[in-house]
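Only one protein chain is missing; all other protein chains are in place.
Up next, subunit A:
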Amino acid sequence: MAWLNWWLYSSGHQPVGLDPPLPDGVNISKEARSAISRAASVFVLYATSCANNFAMKGKRKTLNAGDVLSAMEEMEFQRFVAPLKESLEVYRREQKGKKEARKDKDKKADSEEQDKSREEENDDDDERMEEEEQNEEEEVDN
């Protein structure tokens, strides 16, 4: 649960959120941390189920951003909607930027460089996922 500790304690780094971080020096018991972690999982499940209802209403099989936002309203977390929309915009721009960077790389490449840049691309894409998976304390069995 290292991510949770980091998240709860690093008030300086918290992205724009709505609630004040815990004051400095506040201790969070091990039990409380474990409880928060479980609560987060339940939240994800609840949100997903709710979002999925909206997707099904729209006769879609793929959950999209709108479904998640609608779910937040449904769950009475309207306060999240505005900051989520903001974050989404930034995220989309970032994704777009990455995509274009990749296209540029491909254009410039000769065969030797192509191999190199492909490695970099893969690293780039998977970097987040890999780091996250590598660093996970528990393995989730599928």
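Structural remarks
Note that a residue touches a chain if its C-beta (ideal position, glycine included) is under 8 Å from a C-beta of that chain, and two chains touch if they have at least 3 such contacts; residues count from 1.
Following the convention adopted for this analysis, contacts and distances are computed from a predicted model.
Only one of "Chromatin accessibility complex protein 1", "Prenyltransferase alpha-alpha toroid domain-containing protein", "Cell cycle control protein" or "ATP synthase subunit a" fits the UniProt record of the hidden chain, and that name is "Chromatin accessibility complex protein 1".
The missing chain lies against subunit A, touching residues 1-4, 6-8, 10, 13-15, 17-23, 25-29, 31-32, 35-36, 38-49, 51-52, 56, 61-65, 67-69, 72, 75-77, 79-80, 83-84, 87-88, 90-92, 94-95, 128-129, 132-133, 135-137, 140, 142.
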